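Yeah, one chain of the complex is gone here, protein chain that is, but the others are all in their spots.
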Amino acid sequence: MKESREEGRRPALLEVQGLSTHYVTARGTRVTRAVDDVSFTLRDGETLGIVGESGSGKSTLALSLLRLLPRAARTVAGSVRFEGEDLLAKSETEMRHIRGKRIAMILQDPMASLNPLFTVGDQIAEPVRVHDGVSRRGAWDRARALLAAVRISAPNTRVRNYPHELSGGMRQRIVGAIAISCGPRLLIADEPTTSLDVTIQAQYLALLRELQRAQRLALIFITHNLGIVARMCDSVAVMYAGRIVEAGPVREIFNAPKHPYTRALIESIPRLADSNGRLTAIDGQPPDPAALPGGCAFHPRCPVRLDKCATERPRDSTVGAGHRTACWLVG
Amino acid sequence: MSVSRAATLTVAWRLASFRRENVPWFPIIILLTLTVLALFADFIAPHDPQVGLLGERFRPPAWQQGGSTAHLLGTDHVGRDVLSRLIFGARVSMVVGFTAVIFAGVIGTVLGIMAGYLGGWVDQVIMRITDAWLAVPALTYAIFLAAIVGPSEGNIVIILGLVYWTRYARVVRGEVLSLKERDYVRLAIVAGCSKWTIMRRHILPNVVNSAIVLATLMLGVVIVTEAALSFLGVGVPPPKPAWGLMLADGKKGLMAGYWWLTVLPGVCIMLMVLSANLLGDWLRVKLDPQLRQL
Partner (left out) sequence: MKRFFIRRVGYALLSLVVLSATIFVFVRLTGDPAVLLVEPGASKADIDAIRTDLGLDRPLPVQYLLFVKGLLHADFGRSFYYRTPVLELYLERLPNSFFLALVAMAFSLIIGIPSGILAAVRVNGWWDGAGKVFALLGLSMPSFWVGLLLILFFSVYLGWLPSSGSGTPLHVLMPAFALGWYFAAAHMRLTRSSMLEVLGSEYIKLARLKGLPEALVICKHAFKNALIPVLTLAGINLVLMVNVAVVVETVFAWPGVGRLLYEGIAFRDFPVVQTTVILSGVMIVAVNLAVDLMYAVIDPRIRYER
């Protein structure tokens, strides 16, 4: 992975190199390359956005980092260096200590993420007791403090509520509180605002930013919403069919996107100022992950493809400061 | 390539693909064996199942002390050969089992289709009866009916049919309700087909799969119920050799340690029920996805 010299100053918190995760069906007949040769770097306190349509492999990527893949999936190549240690080489027990304590994750649907039979306080206090060995009373105190930190009013009473007694926005905050309860260095958020009302989304994002600053958290934000990326992220990686097709600082990508897919994504964002009046969409459908097109995965839908694109997979090439893309038009 | 060679290859290919398909050989073999025994019992069984020699009472199976090869599996309390009774018992079980299952199946499927398709008061009436009859456990109900009409092989079949049709009706009705919304049914209605035609030509073939799966699973249940009824004395009447009856007789010798009279008939029942269950499970998996495609 090529880094530019200026960024060498801040230490790399997470370095992913050539990560590949495949799903295999029971008889071994179909292999789906959900994550295909993915590399990126994340620094302390930085926010990385991972953008892509559904099926692009974003969630599988997140689960691969934490090694919580479903039975049918396996990470077949690559390395994941977190604070200098390769996570893929660790034992399950070691990973368990890392999950929740040093790397935390938020899922999309807060109602489904919370166990309906236990109180909110119980579910927040749980990781605190398991990882930090805190007593029951201490853990509940911390739970109350965390509820206040995520700006839930009346934390002392709320702590005893059950998930179904709270609104969607509150539930997602609680999931956030659970995530930061043991002071992790890295938080992975998998589409955390997708199931929230639009009016609450902005509040929630502001909360995440605040928590990030207060706890010096690095954040990986997985989403299909470019608007959120523009607001929240320092850098962004665009995924298509399990591969990263373009990555770099947010400003650069938005102002000068180099990959046709990125360009199409940005153009498809409706703007009020558009006098054109028409909405642009990308032609075609995302590919079936089990039957990817040869060469560049995007070529069937690409408006400017070359002959080469159908047969040879494009290599990464640097097109700017910290900005790389995988496209034959550029590289 | 010669014709015979091509034919052999085709057969071999068919058999090989069968193995890949995970066909449940065990239950199929068991059920086929039972069918053969049932059909040819007269030729296969070494002795008359209903005639016993009092001098040969309670002989243990051939491999135990006191047993003889004349009675491979021993004799019962009146000297009848156990092996022969088991073989003829297979006939009773198969006949009663299949007939009852088919009888219940036909009634249940027809009523289920009517209830599901015609709706309205027909549905209500059939469903109320189904609910009420399902409320009483099958065995209790069967005993009640047997107490009224008296035990005989024919009566048992009718009773079992009356007791179990409700299971089919429920399942079939549920399927019909969803089938009603399919396009080909609507097209048939638009084309002016009568209700009965639609039910016969469009609905029925599509619920047959479920009915068959259910019938296979029910076979096991029916056999056990018949055995229980015979054991209690209200099933197949003596001296006909039903496995349930053999268990009842076997109880008489139980305390004296005549184990073969209890273990062997039970093993037969178990094998038959097990095979029906395994086959039914396999059929359910095999036929279901096709159903959903429709």
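Just so it is clear, A and B label the chains in written order, and each chain counts residues from 1 on its own.
Just so it is clear, contacts are C-beta pairs under 8 Å (C-beta built on N, C-alpha and C of every residue); 3 or more make two chains touch, one makes a residue touch a chain.
As the structure is a computational prediction, the values presented were derived from the model and not from experiment.
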Absent-chain contact - pick from A:Ala34, A:Leu66, A:Leu226 or A:Cys302: A:Leu66
Of A:Glu53, A:Glu83 or A:Glu126, the residue in touch with the unshown chain: A:Glu126
Candidates B:Ile44, B:Val78 or B:Leu274 - the one touching the absent chain: B:Leu274
Touch with the omitted chain, as defined above, among A:Ile178, A:Val250 or A:Ala326: A:Ile178
Contact residue for the chain not shown (choose from B:Leu160, B:Val234 or B:Leu283): B:Val234
Absent chain, residues of subunit A that touch it: 66, 68, 96-101, 104-105, 107, 109, 112-118, 126-127, 130-131, 175, 178
Those residues of subunit B which, in the complete complex, touch the missing chain: 128-129, 131-133, 135-137, 139-141, 143-149, 220, 224, 227-228, 231-234, 247, 250-251, 254-257, 259, 262-263, 266, 269-270, 273-274, 277-278
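In the analysis below, only the chains that are shown with their structure count from here on.
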Gap in Å, rounded to a whole number, between the CA centres of subunit B and subunit A: 56
